[in-house]
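Below, a portion of the complex is reproduced, with chain positions unchanged.
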Amino acid sequence: MNASIEKPDLMIYAMALEIENFNTVLHGVSSPLPVLAMSVARKTHAPDMAYISGAEGVDPELDRIYPSSFDARLNRNAVAYFGLHEAFDLAQRGELDVMFLGAAQVDRNGNTNLSLIGDIENPKVQLPGGAASAFLMPITPKVVVWVTRHSNRVFVEEVDFVTGQGYNHRSEEYKANEIVVISNLAVMNFKNPQRAMQIQHYHPGHTIEEIKENTGFDLQVAPDASETPAPTQDVLDLIAEIDRDGVRLSEFH
Amino acid sequence: MKKVLTSLEEAARLVQDGDLVTFGGATFHRAPMEFVRELVRQEKKELNLIDREPAMDFDLLIGAGCVAKVRTGMLAFEVFGMAPNFRKKSEKGEIVTKEGACQPIIAGFRAAAMGLPSLPVKGMLGSDLLTISEVVGSQTEIKDPFTGETMIAVRAIEPDIAVIHAQKADEYGNIRIEGPFYEDVIKAKAAKKVVVTVEELISNRDIRKMPEATTIPHFIVDAVVETPKGAYPCSCFNYYDAAYDHIKAYLKAAAQDQFDQYLDNNVYRRAIA
């Protein structure tokens, strides 16, 4: 195990591994980690993936990232432009394979909250809004939720507000779609009969006990749970090169 | 073709207090910021703002007290964090904001652009956002008449006015957007009135040399204003990048209760005593 690897890079690599070759993948706003994960996947195991940028470029020759995930420079040498409404049409056709979504809260059933903390009528905290979550969570074959601060304030028994639909808030037809949650401590999925969140991989330097302690509900553990695969030096170099300004660290402050 | 060239001041007068308003661009890119600053200078009130993923354009108007209601898919400052004025005033209950999903906003604009009262979408079911929207009356469950599939009908969103910042236009209102379009073409078709601020005017002769480059044709545009740097501090593809330092300074001012000073220096451009 390699504890010296920066958490962001470990997360980015784990997110990249969720993309299969020939997948069509979209990232949204405020998404340095997804942008880097998609870039790593293309340069490693998924050379034939279709990369749709939130900045609307298709398969750009991305050379660096910026504070905005919609920065038009992210479209460098793209092969085409593809608008978000077109990507959403693709999703309604079931042809958007993977989407990356953020969350302020996630619960045991995979529900996410990006709307508000506290009460709807007068929220304690007004969150920025659900963006694509309520639309894409149920209908997308694979949604990867990333969380940079794994704590029991984020991983809660039940979210204050269901923005993105977990397994207990979606129709049978959509229960087949996959949710993967990747945090700064672990890679989690719902591959068990109860569709309850379980640890699939624990990051190097972290124990299952530590992860469970920092989770606000009884987090399950997959029978075949194992350590999160560490990125190779080439991958680390690629990430460092594309994110020379350390934008990816902003979510960890 | 009718000439539609006018001044920023005149164009901003097309916005009435209480209007449902949308802007072109997304987050820090091609937002019509100079037009937004003019709205603040003209002290518009009770505006009802709607957009998929706005940022500083909405937050500035909120901070300046021009806004009564906001509907967005997400309103934040990307990796810089929360939209300060939006967060403050919505938590104080000074502005109404409830819904927060991109697709119903995009689909609502598309319905209006297509001349339809509503448009069906997938997803949404099971989200508390749908419950809110059903109460608000912007979305409702339907069954498809052919397949019986449960769909969400999204009510058309027809803004009173859409304001877009583009790269080029001629004096008749033939608009060229370069790079990403976002929902700008859809918004132009959906809105009752359309104002376009542009980096530069080009001749109708030049427009005719490249009809495929015209993104919005003249007959849906009501006013064109030559506004160089009109998106600043947001980016305008092929002209300038986002001024991230300015945006950070904006956030700093808001965080340190110096927002009025920010307005003085950057919007009213008053000398401070």
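Which chain is which? They are A and B, in the order written, and residues in each are numbered from 1.
Assume contacts are C-beta pairs under 8 Å (C-beta built on N, C-alpha and C of every residue); 3 or more make two chains touch, one makes a residue touch a chain.
Because the structure is a prediction, the values reported are computed rather than measured.
Asker: Write out the stoichiometry of the whole complex as a formula using the chain labels shown.
Answerer: Whole-complex stoichiometry, label by label: A x2, B x2.
Just so it is clear, only the chains that are shown with their structure count from here on.
Asker: Any idea which chain A residues touch chain B in the complex?
Answerer: Contact set of chain A toward chain B: 29-30, 32, 55-57, 66-73, 75, 81, 83-85, 88, 91-92, 114-115, 120, 122-126, 128-139, 161-165, 169-171, 247, 250-251.
Asker: Going by the contact rule at the top, pick out the chain B residues touching chain A in the complex.
Answerer: 26-29, 52-53, 72-76, 78-80, 82-83, 86-87, 90-91, 93, 97-98, 100-104, 106, 110, 121-130, 132, 150, 179-183, 186, 235, 237, 241-242, 244
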